[in-house]
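A quick write-up on the structure given underneath.
With one protein chain withheld, the remaining protein chains of the complex are depicted in position.
Every chain is named by a letter (A and B) in the order it is written, and numbering of its residues begins at 1.
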Amino acid sequence: MPFVTVRHFTEDDIPTRTALLRESRFQANLTDFAVVSADDALTANQRRTIEREHAVKRMFTLCGSGGGTVGFAWITSIDWPGQTCELSFGVLPECRGRYGAAAVAAAHAHIRAELNMRVVVNQVLEHNTMLVPAELLSEQRRVRCAYDSYTVGEWRTACYWTESEQDVARQREQAAQRRRAIADRIRTASASPLPS
Amino acid sequence: MMLRGYRDSDLPLLSGDWLPGELLGLPVPGRPPLAEPARVPAPRDPAEDGATGEDDELCVVPGAGFVRLAAVDWVHRRARLEIGLRPGAEGGAEPLLKAALDHAFRALNLRRVFGWVTPAVPLPSGLPRDALLRDAGLAPEADVPRALWLDGRPVARQIWGATRHG
């Protein structure tokens, strides 16, 4: 998986994120409010988040190995006493295939390890399999909410699920098991004589 | 002991003859009449631009005193505890201290509470401060020389703290 780092969202990032908010798949998968908002309003909105809304919303810029921007993450519905929040993503179209999964993982890791969040609420519209594989989405469909959002002319159904520290530990253990299994297969294959 | 949220009518509880920022602030006997009283700020409403005030949690026991958890830090999950009791309410020190820690740990889900203690100034009516603090689960963590200006000279202060595990 490519390496993705997380840093604070700054004023210089505003034009890139504004363009992303208006990208067609972003609109369909999250919200289309940016299309009906003026540039000035979107800029003022994002600047307000940077300068004043620390208690209720935080935005981050996700960077690839060269330091270039691959996308953004933001947390909302922050419950500081309860250590929970909702996490949202937007990955730039050209980076989705290469960086999508790594970007999601990096944002999750950052808000747990540095902001001390313990439970993360995920919301994904059901048709959106861009960052979460379809089978994981159906497995994760703990709450399915019809008529959740109206975006780009259609009502969309959303799936909601929470990820606790236990879930993260279990995922880490599953990943380690997969790595061990692959290593075992490689060892077995290299130990057996080559076919003549 | 029941704490409740601060209301405007509680303002007289916020200043008095205890030491500024003291963890267990009781009226100091023999304080010079011209000495500036200690004072904690009343909570501010969010500003018009939507920016919130400082992260302070202020509770009172009507008529008796206040409990302030100053500069609540939600990442480090800690706050500095400050208590101020009116003259005559000294007997409430022990239950109020416990109620304050309970509020910090259970209602606010904080992990750590700490505060300033000034050993040079004894509590009134011979109250055993160290025993009260230890009994509430607090322990001394640091000795800071010259940390408070008092009666024309600097005096040392200690930092006491309690951590909730799990």
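Before moving on, here are some points about what is shown:
Throughout what follows, contacts are C-beta pairs under 8 Å (C-beta built on N, C-alpha and C of every residue); 3 or more make two chains touch, one makes a residue touch a chain.
Definition applied: contacts and distances are computed from a predicted model.
In the listed set "Sulfurtransferase complex subunit TusC", "N-acetyltransferase", "ABC transporter permease subunit" or "Hydrogenase-4 component E", the entry agreeing with the UniProt name of the missing subunit chain is "N-acetyltransferase". Screening B:Val75, B:Ala107 or B:Ala131 against the full complex identifies B:Val75 as the residue touching the chain left out. For subunit A, the residues touching the chain absent from view are 7-10, 50-52, 54, 112-116. If you put the missing chain back, the residues of subunit B touching it would be 20-21, 54, 75-78, 111-112, 114, 140-149, 154, 159, 161, 163.
The rule is simple: only the chains that are shown with their structure count from here on.
Partner subunit B is touched in their complex by these residues of subunit A: 48, 52-53, 55, 80-83, 114-116. For subunit B in complex with subunit A, the touching residues are 49-52, 55, 74-77, 107-109.
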